[in-house]
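One structure follows; several queries about it will come next.
One protein chain omitted, others in place.
Right after this comes chain A.
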């Protein structure tokens, strides 16, 4: 009985510690030391079809200081890889630094809730080593399900005190009146949350609205 009590109190202490760190990490987002560096490693989450096109339009407006760029695609998605390579080659940078990483897809369209949880855990398991290896300055994502495990992994880097990763979430331009499920989850976990239509800005006070940015 004693052991159980000790176990429980250790667990609750750990939980408190984690939530305190999470709070610190989320607060720190706005004051992170960005100016000291010349280039920023970015993880760009490309989902499938539509999300990939959109995130590439977004990446097109990032200056070359955002490099190297690591694209994460779902392992069932051949088309996105081609699109990314075509886009990167058309940027015309002499030293184009990018790579494409694959992780298991966290949720197929119309997949049921229960099996989504399992597959999200699966993709979290491969997001974690990926994030620990890359240790990016920033994660850029726009709504495919794969964002969630990747952003949680990025937060974990901060919680463990390894690296503060700035999470930039740009809600898909397709979302005019309602947030996507991913958006709802990442609204409180991201450092910068962009929306692209005024009706969303009105509903979500923490969001940043600068008009359409893709």
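Please note the rule applied: a residue touches a chain if its C-beta (ideal position, glycine included) is under 8 Å from a C-beta of that chain, and two chains touch if they have at least 3 such contacts; residues count from 1.
By definition in this document, contacts and distances are computed from a predicted model.
Considering only "Peripheral myelin protein 22", "Origin recognition complex subunit 4", "Cell cycle checkpoint control protein" or "UDP-N-acetylglucosamine transferase subunit ALG13", the record for the omitted chain gives "UDP-N-acetylglucosamine transferase subunit ALG13", by its UniProt protein name. Of the listed residues A:67, A:106, A:146 or A:172, the one in contact with the hidden chain in the full complex is A:172. Contact residues of chain A toward the unshown chain are 30-35, 48-50, 52-54, 57-58, 61-63, 79, 82-83, 85-87, 90, 110, 140, 166, 168, 172-178, 180, 192, 197, 208, 210-214.
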